[in-house]
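Inspection log for the structure reproduced underneath, given as structure tokens.
For this view, one protein chain was removed and the others were kept in their places.
Take a look at chain A:
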Amino acid sequence: MNPLEIHKTNERGIKRKFTMATKISNGVNPFSEKNEKKHGTTILEIIVYTALFGIIAIIVSNFLIQIVNAYNISRAEREVLSNGRLLLETVTKSLSEAEEIYTPTSAFNRDLGQISLVTKTNAQPEHGATYIDFWVDNGRLWMRKEGAETTPLSASSVRVGRFRLERLSQGLRRDAVRLTLQVNFAQQKFSSTITLTATTALRGNY
């Protein structure tokens, strides 16, 4: 008989073979079957264990903090990029479709300017032309189409730092607007900024 095999009978009388492998898989030291002197946790073990645990905890929590930070930075970049692109595209599209600039309610050469456009796009047939206004108030870019509600174009997570319009007159009937748009992320801690410049000539719809 294999000396490592021990035969036991369970309560139903079925003989089961216990091997060393079985014991190990059950978490039992095969060599400490009986009267092995058990000792408790030593202070050294606790210290080593705590130190190890502490180091690991620091590493893991550091990782977590970095991930959260990185997530916030990437969110800032993403918000700034998508807002900047949307604002610029909306304004330049409206500008290029516009027939003319309505001067009395436009403010040029100011960091937070405003512009009113006369456009044929989406105009009521009986009027032939309609107005669109863009302006910055309280860090957000707003748009108002004639007869419609005032709508914010930029998200509340970003602030429009510059909305500077410069009017360029290349010829008798060639009006153009140079727009400098700066969008900043609203939270100071994760700062991100984008500065976009575009010149758009007012070409009506040609």
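The rule we apply is simple: contacts are C-beta pairs under 8 Å (C-beta built on N, C-alpha and C of every residue); 3 or more make two chains touch, one makes a residue touch a chain; residues count from 1.
Keep this in mind: contacts and distances are computed from a predicted model.
Q: For the chain that is missing from this picture, which UniProt protein name fits: "NADH-quinone oxidoreductase subunit N", "Type 4 fimbrial biogenesis protein PilV", "BMP family ABC transporter substrate-binding protein" or "Esterase"?
A: Spelling it out: the chain absent from the display is recorded in UniProt as "Type 4 fimbrial biogenesis protein PilV".
Q: Out of A:N109, A:N138 or A:Q188, which touches the unshown chain?
A: Final answer for the missing-chain contact: A:N109.
Q: Of the residues A:I47, A:A148 or A:A201, which one touches the chain left out of the display?
A: Of all options in A:I47, A:A148 or A:A201, contact with the hidden chain holds for A:A201.
Q: Tell me where the left-out chain touches chain A, residue by residue.
A: 26-29, 32, 36, 38, 40-41, 45, 49, 52, 56, 59-60, 63-64, 66-67, 70-71, 73-74, 77-78, 80-81, 84-85, 88, 100-101, 103, 108-109, 166-176, 178, 194-201
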